[in-house]
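All protein chains of the complex are present and in place, except for one that has been dropped.
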Amino acid sequence: MPDDARPDDELVARGREIQARLWPQVAGSSGTTSPVARVAPDFHRYVASSAFGTLWNRPGLALRDRSLVTVAQLAALGRPDELRAHLRGARNVGISEDELIEVLMQTAVYAGVPAANEALRVAAEVFGTA
Amino acid sequence: MPDDARPDDELVARGREIQARLWPQVAGSSGTTSPVARVAPDFHRYVASSAFGTLWNRPGLALRDRSLVTVAQLAALGRPDELRAHLRGARNVGISEDELIEVLMQTAVYAGVPAANEALRVAAEVFGTA
Amino acid sequence: MPDDARPDDELVARGREIQARLWPQVAGSSGTTSPVARVAPDFHRYVASSAFGTLWNRPGLALRDRSLVTVAQLAALGRPDELRAHLRGARNVGISEDELIEVLMQTAVYAGVPAANEALRVAAEVFGTA
Amino acid sequence: MPDDARPDDELVARGREIQARLWPQVAGSSGTTSPVARVAPDFHRYVASSAFGTLWNRPGLALRDRSLVTVAQLAALGRPDELRAHLRGARNVGISEDELIEVLMQTAVYAGVPAANEALRVAAEVFGTA
Amino acid sequence: MPDDARPDDELVARGREIQARLWPQVAGSSGTTSPVARVAPDFHRYVASSAFGTLWNRPGLALRDRSLVTVAQLAALGRPDELRAHLRGARNVGISEDELIEVLMQTAVYAGVPAANEALRVAAEVFGTA
Partner (left out) sequence: MPDDARPDDELVARGREIQARLWPQVAGSSGTTSPVARVAPDFHRYVASSAFGTLWNRPGLALRDRSLVTVAQLAALGRPDELRAHLRGARNVGISEDELIEVLMQTAVYAGVPAANEALRVAAEVFGTA
């Protein structure tokens, strides 16, 4: 990436602050050792800047609500890896496990029973009852 | 449908109460004149009972939050007709238009920019600025 | 397409026989005047050969069952244009409107209520009650 | 769930009868020990009532046909876990392995070759040839 | 959006240069009069910065190839509105109509015949033969 096309440092920093609120246990980790970071070293920086630094950082919706709707979308779309991470993040910003289970059960109505089932299996794993 | 396989009357009634909170302007409408009701006369009753009477009716998650995550899922899945209805419902249970726009913009991260664009076009229509 | 890479004439002919059983009213139509045929003149021939001439033509599953599962898949995947055509085709090979409505209602379980709703709206249109 | 919002006992019982025809080997199992049952103890009951007790229980479509279209939808939507279970169920209600393979091959036309491939891999596992 | 969270001006400008190569006829248009711009005034700016200014602007893949793969993805995902715009863009960066038709026909293999059909209908419209 040419220097002048890099995501803005300020937005990356703001994105990382939000990521640290969702996942305090991994804050400080540079992320450069993941397989994705090795093949696409700019990708995490792009996500920090565009997703977290720009959109999640906007004032019009509470962080708690952004987390809740993200869990809902990942369950509906069938993205178990990101769902696992965002269920942990949701708990870290104050959403209860019971509330999250309700979101996943209701997914059956909009995305079908198999999508809800898969999401609930991920939740069972994250919530220590698997 | 044999009588003993019909959705339980009590659950249908509870579902209709929730539907009336989301869409007070259509409460009292029997729904029997829609095209879907004509070919599948039991379908609306099924939805009232199973979706609204059973899941939305559960106490573990606020109605406002159920509405918010439903909007998020319909935007992610690309369901413009239901999204239109649920954007109206969300406003009726106290979610601001600004909050809803934030949910739809953030959809770009999880379901892609085209999904967010389509959802924002529906919102523009519902919010009277189209 | 070079002559020696064209779909086999025999398979195209067999595919067209099956298409004529599903849609007798359009049999004989060359299909060359549709917008798709104008930009992609080989595409209908490809579909006749590979979809209908090769797979639908196989003996291991009844034509009626092939039609039924196609309707189910188009409803689940949200393909209203093809669903419209295949609902007509299904009726032409002896599946009743009531059976088709049951398939579409049950779609709510596996693909969600919005997918079922959209499919039932298409059915209402095709079955003359819209 | 408040007592008066629970799925109707009669519908749950009817749903379990249908589940027992699809999966006689697991009938009698309470299901309460699965990871999903531990985090969402009401979810299996909800599915028994709304999916099996209400929709699958309706008289307008043969059980064999409901099973066949479910397999087709799960293959098209890419739900390997539920597909595995419903391939077994389909065999238990009298659909032959050859018929099921035809359904999965034909999925290539409507959902693409990768969806058909994944579904056939699941079938290979279930049919003891993997 | 607080001033310090706005997408970087430099990235927005670079994104708009790329958009102007794809759609020279609309370059100079502020975009502020579209329905989406009215409900979500920051969204176009976000897309210019993150999608075009950051990713499309990277040197590792030719603009022509970025355009080609975008058309392919929009066809596979069933996004007719964006597909319409990107088919025009693809032609403007030197991809022939014949090449684009081949991409859309091949979509039948990976996303199914209905996805290819819908994409070819959009192409017929854009290429003036509809």
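Going in written order, the chains are labelled A, B, C, D and E, and every chain counts its residues from 1.
The rule is simple: a residue touches a chain if its C-beta (ideal position, glycine included) is under 8 Å from a C-beta of that chain, and two chains touch if they have at least 3 such contacts.
Quick caveat, the model's predicted, so the values are computed rather than measured.
Chemist: Thinking of the complex as a whole, which visible chains are touched by the chain that is not shown?
Modeler: A, B, C, D, E
Chemist: Of E:Val39, E:Leu87, E:Met105 or E:Ala123, which residue touches the hidden chain?
Modeler: E:Met105
Chemist: Against the chain that's been left off, what residues of subunit E make contact? List them.
Modeler: These residues of subunit E touch the chain that is not shown: 50-51, 55-56, 58, 60-61, 65-66, 68-77, 79, 82, 98-99, 101-103, 105-111.
Chemist: Touching the hidden chain in the full complex, which residues of subunit A are there? Just list them.
Modeler: Answer for subunit A: residues 35-36, 38-40, 42-43, 46-47, 51, 74, 77-79, 81-82 touch the chain left out.
Chemist: Just checking the interface: what residues of subunit D touch the absent partner chain?
Modeler: Those residues of subunit D that touch the unshown chain are 78, 97, 101, 104-105, 108, 112-118, 120-121, 123-125, 127, 129-130.
The rule is short, and it goes like this: only the chains that are shown with their structure count from here on.
Chemist: Report the chain whose CA-based centre is farthest from the CA-based centre of subunit C.
Modeler: It is A whose centre lies farthest from that of subunit C.
Chemist: Taking each chain's centre as the mean of its C-alpha atoms, give the chain farthest from subunit E.
Modeler: Centroid comparison gives D as the farthest chain from subunit E.
Chemist: Which chain pair shares more contacting C-beta pairs: D-E, or A-D?
Modeler: Per the contact counts, A-D leads.
Chemist: Would you indicate which option in A-C, A-B or B-E repeats the interface seen between B-C, with over half of the contact pairs matching by residue number?
Modeler: Looking at which residue pairs coincide with B-C, the repeat is B-E.
Chemist: For subunit A versus subunit E, which are copies of one sequence, does the interface use mostly the same residue numbers on each side, meaning over half shared, or is it different?
Modeler: Same: most residue numbers at the subunit A-subunit E interface appear in both copies.
Chemist: Suppose each chain is reduced to the average of its Cα coordinates; what separation in Å results between subunit C and subunit D?
Modeler: Using C-alpha averages as centres, the distance is 25 Å.
Chemist: Just give me the whole-number Å value for how far the CA centre of subunit C lies from that of subunit E.
Modeler: 31
Chemist: Counting only residues that touch at least 2 other chains, which ones in subunit A make the list?
Modeler: Only 50, 55, 58, 101, 105, 108-115 qualify.
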